[in-house]
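Provided herewith is a single structure, encoded as structure tokens, for subsequent inquiry.
Here the complex is missing one protein chain, while the rest keep their positions.
Letters are used for the chains, namely A, B and C, taken in the order the chains are written, and counting of residues starts over at 1 for each.
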Amino acid sequence: MPEVIAVVAFLEASVRLGIPLALAAMGETITERSGVINIGLEGSLIAGALGGALGALAIGGAGGGILVGALGGALVAMIFAGFAVGLGTDQIITGTAVTLGGLGFTGAIYQARFGTTGTALTLPTLPSVPIPLLSDIPIIGSALFNQPPTTYFTYVLAPVLWYFVYRTEWGLELRAVGEEPDAAAAAGVRVKQTRFWATVFGGTLAGIAGAHLALAHAGTFTENMSAGRGFIAIAVVVLGRWNPLLVLLAALFFGSASALQFQAQTFGLAVPYQLFLAFPYLLTLLALAGWVGKSRAPASLALPWPKDS
Amino acid sequence: MTEVLARLDGITRHFGHVKALDSANLEIHSGEIHGILGENGAGKTTLLSILGGIIHPDVGFLEVGGSRVRLQSARAAWKMGIGLVHQHFTLVPGLSVLENLALGRRHTGHRWTLHLKEIRKEASQLGKLTGLTVPFEASIEELGVGDRQRIEILKALLRNPQLLVLDEPTAALAPAEIDQLFRLLRTLAEEGRAVVLVAHKLDEILSIADRVTVLRQGRTVMTAVRADVDTAILTDAMVGSSSSEGEAPITPARNALPALGQSSDGLAQNRESGNRSVARLKGIDVYSPQGGLALQDVGLEVMSGEVIGVAGVEGNGQRELALVLSGRQQVASGKLEIPEHVGFIPQDRNREGLAADFDLTENVALALHRDPQFRSGPLLRWKLIGLHAAEIRSRFKVKSSGVRALARELSGGNQQRLVVGRELSRLPELLIAENPTRGLDFTATAFVRGELKKLAHDTAAGVVLISTDLDEILEVADRVFVILRGKLTPVPSTHDSREAIGAMMLGSRLEVH
Amino acid sequence: MRRFSQLAVAVLALLATGIIAAGSLWLGGYDPLVAGAAMFQGSFGSGTAILSVTMVRAVPLIVTGLAVALAFRAGVWNIGAEGQLYAGAIAAAWVGLSWGSAPGWFLTPAALVAALLAGAAWAAIPAFMKVRLGIGEVIPTILMNFVGIYLAAFVVHGPLQENRGVFPQTDPISDAARLSVLVEGTRLHAGFLIALLVGVILWAGLRWTHFGFQARSVGASPDAARVSGMIESKRVLLVVFLSSGAIAGLAGGIEITGVTFALYEGLSPGWGYTAIAVALLAGLHPGWVVFTGLLFGGLEAGAGAMQREAGVPAAWVSAVEALVILFVLAGDQIRRRFGA
Partner (left out) sequence: TAPENSDRRAMGLEEVQLRAALLTAGPVSDAGWYAGAYEGLLLLRDSLGAEVSHQQTRTPAEFDEAFLSYASSGYDLVFAHGFEYQDAAIRAGQQFPNTTFVVSGGGRYSENVIPLIFELEEASYLAGMAAAQVSESGILGMVGGVEIPPVQGTFRAFEAGAQSINPDIRVLEAFIGNWDDVAAAKEAAIAQLRNGADVIIHNVDAASFGVFQAVREVVESGGRAWALGMNRDQNQIAPEVILGSAVIRIPRAFLEIALSWESGELGGRPVYAGANAEVIDFVVNPALAHIFSADFIATMQEVRGRIRSGTLEVPKVSFIEGEIGGS
């Protein structure tokens, strides 16, 4: 019986830890498919978290918070895209700046609004909504189907994005732009627009991920609360081979590796906790080595277009 | 008599300090096939790219259907009914052939599916009509230049353009395909559309064009009706009666620099003896990336002083044969004896021949860096390499701003000259050449063919010429082989007629006595 | 026409970043002029600022920037300079502590060599995965960063913890292991010279040597390098990858022997990541990395001064730093447009 409880707890934690990563990573998947690598994702994530907090307080509900969070994430991504796509500045440097700026501006706004020494915010949280029948499945039921609405949104989004990428004309153009923007342009695709909106979409999802973190998970906002998840999301995209469905799985995999770490610490094994903290990364490394077949990034990832500008 | 479909007027376009076009003019009538001729680097591609919305002129304007337009992008050009088939392929490698055909094409109806079935149907109908058959499910990386060219043309045709602009489409096609393509172009013209066609083979232009425009150094030097011109007139126009601007035609004169490759292991003496075996293949099997056997039990002996021609329709194992002969590919089984340094002219100059972001010197170094002559200790002797690059540039008339110009800035033909020049000038003991004259203008073509022969006959090297161009093989080769489905078959000297080899290439059995 | 409008947009972006930076400071109740002056004073405004602060801060950025530039030139996407730096720092601290009685002429170089080797070893895992297993290096190097950071945390709690076993840090390394100060009375240490030396070696190596050419070829066009150049790209990639790791490791060693003299958790604020921006802004050119490294070093130095002298909180300062980087990028675009 305690074993079952531990397994259930572990699965629940995996989903909780995996979902924000999945949202951000699925958005970044779309962005990267267009040939843009948005290292500024962390900035969108934290802006989403702050937007979520401010929105929830101002509008008075977690739902409104998610909306404002999405807008916050989109806004940050627009700034990134304005420079990296519009002006053709280097994507990596721009992303570095946008992350720095995202963390800085959210901190500044938070301090301006809630005082220099901060306030312990208690935010309205998104409740978990059990799905009838499904949530009663033993062991996995409550882990997968007794979750906040944003989690279900993530489940649904993965196949939708998969369909979008592989089965629609927009998706085809997206992939073409990421592979060979010159060829795509020659075929009449609007390269810059595609890249811009793909980036903004990625930022929007990262914003929702941030808002989810604040509203569905932590129930509060603190400076730097994204804690590097934007970067991990970028790694998850690669682990999921730029395929929205695999990216969802990869995020859940990473989530479960982290969850295992917390469970293991609780069991009080005589292993230094730093090694537990490193565990998800080591496990991912192993998974990558055992992940048969090679994955290939979009050929024009991180390259500005047009080339000579 | 006919209405003007499109007009380019006083177009000037610079790239940095290079003036690619210099108040060039072009008038296209509906219902005509308009041939464009010019030496490598004359500005043909630039002019066509302006029509296609890819490049924007510095000065001058474009009229379509009587009104001035500014084409900001290829998309705008497509919308005006102008379809451009590029000289450099514009296919997306990560996508399948069918997806490439679907790309950017506003199919009637919604965009939330791909309409692949409809496109497939249309494309195969069109394919039957034109002979342009392509493997729909294959991914672009697997395909050779011939397939890629066919896909490009099909892609443009599927959009039903009013004006079809083709930049050297015949360079990568087999003779039968060229005939079919020309028939198709004629049908289009008869429907009242217009075709602009660039080709380097004068007879091709003369056989199909209604009117011809000749470009020289970015200027339009002549536009004439087909009936008013012949080979001599066109040649004159292209080259210029006197080389006024220092652009002498390619001369086969040898330069003072020591020939490469000789200093190494006293090769030169050995070569005098002649009629040695330079390379020997026996029972070679090679797997293709897709898994099947690309080469099957191939045997071949290359003797010094001879040019071996390998004819075949593309995709029958030429690529693997070339890679094996040049020591660039592991074999699955069989015996392989080849010299240490083999010159190699790969079929795809952009991908395998050159590094686009390297300058001329560095691209030359790519082939020379292993030669001890160009090394001193851990260092490369850049001065010497630079001199050689300059030598290749002048001998093969690579039109560029200098040896520090980047490969990506060269016109297609000039890129080819660079690769060919680099490999020929090494005086290799064995040279493998895949379609070495593809994209070269006719002067350069004649020059390179001469050089191949000379390499074999004068320096006693072995040369293997792998070509889809039968005329080239018949002109240059001493012995001819046909490659078909990975098998290499010698053509008996009694049967080396154009027709017989052509039949063998397509797989008809030949009665050999 | 088109080119002109692009130029105008870049100019607009440039102005916008400046205005937003000043405006947000002003909105927060801080005088933008005072803040700007503090930033300049603290970075390039005085000899002390330049020698003791900016140049000291630039050293790890330059060295890791060089590591990244080398890798990227050969098409090795080593995002792992951060982890390699930690590996180097651990190794240098270990040597500095365990051979504490050795003479300085031996100990300092030994510590730095250990850092080089450790950085290379740390890079060896993703390098092996790339060359042998065909696994793209981006993710493995990122993952190894996290592992490296936690490994450092582990050793300062465990095997290398100070003798008293109280604080999570090592004992200070012996004086003999420390890099000498370059200019008396400043904090500028010999690590800066090492950074310059590495820069020169890479610059000359990439430009003139046979190996450097092969590395650039593999980076410029893997297909052309293989087919036309007949370059054994695997070997080249392996050597470049390990060298890049070694250089990043050296950065960690320099930080231990030149600045902190002990190993701590959180030694690096992400130099290995900033290094990517440093290298790219330099166009991957080793010579320019020195300058962009100084630029970023100055930016960080100025950011500290802005907090101290102008009372601007850290969050605002990060925001301003970000805008400065965007400002530089917009300016760079303008320069290119004028150049073209």
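Quick note on the criterion: a contact is a pair of C-beta atoms (placed from the backbone, for glycine too) under 8 Å apart; a residue touches a chain by one contact, two chains touch by 3 or more.
Since we're looking at a predicted model, the values are computed, not measured.
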item: Visible chains that the absent chain touches, using the contact criterion stated earlier; value: A, C
item: Contact residue for the chain not shown (choose from C:Arg187, C:Arg207 or C:Arg336); value: C:Arg187
item: Per the touch definition above, residue among A:Val200, A:Leu213 or A:Leu288 touching the missing chain; value: A:Leu213
item: Option touching the unshown chain, where C:Gly100, C:Gly136, C:Gly287 or C:Gly304 are the choices; value: C:Gly304
item: Where the missing chain touches chain A, by residue; value: 5-6, 9, 13, 16-17, 20, 107, 110-111, 114-122, 125, 213, 217-220, 222-225, 227, 258-259, 262-263, 265-268, 273-274, 277
item: Chain not shown, touching residues in chain C; value: 42, 48, 52-53, 56-57, 60, 150, 153, 157, 164, 166-169, 172, 187, 255, 259-262, 264-269, 301, 304-305, 307-309, 311, 313-315
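In this text, only the chains that are shown with their structure count from here on.
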item: Averaged-CA centre spacing for the pair chain C and chain A, given as whole angstrom; value: 27
item: Centre-to-centre distance between chain C and chain B (centres being mean Cα positions), rounded to whole Å; value: 45
item: Multi-partner residues of chain A (at least 2 other chains); value: 296
item: Where chain C touches two or more other chains, by residue; value: none
item: Of all residues in chain A, those that touch chain B in their complex; value: 167-170, 172-173, 175-176, 178-180, 182-190, 296, 298-299
item: Residues of chain B defined as touching chain C within the complex; value: 56, 72, 323, 327-328, 344, 346, 351-358, 362, 365-367, 369-370, 375, 378-380, 382, 419
item: Chain A contact footprint on chain B (complex, rising order); value: 52, 54, 73-75, 78-79, 84, 86, 89-95, 99-100, 102-105, 107, 111-115, 155
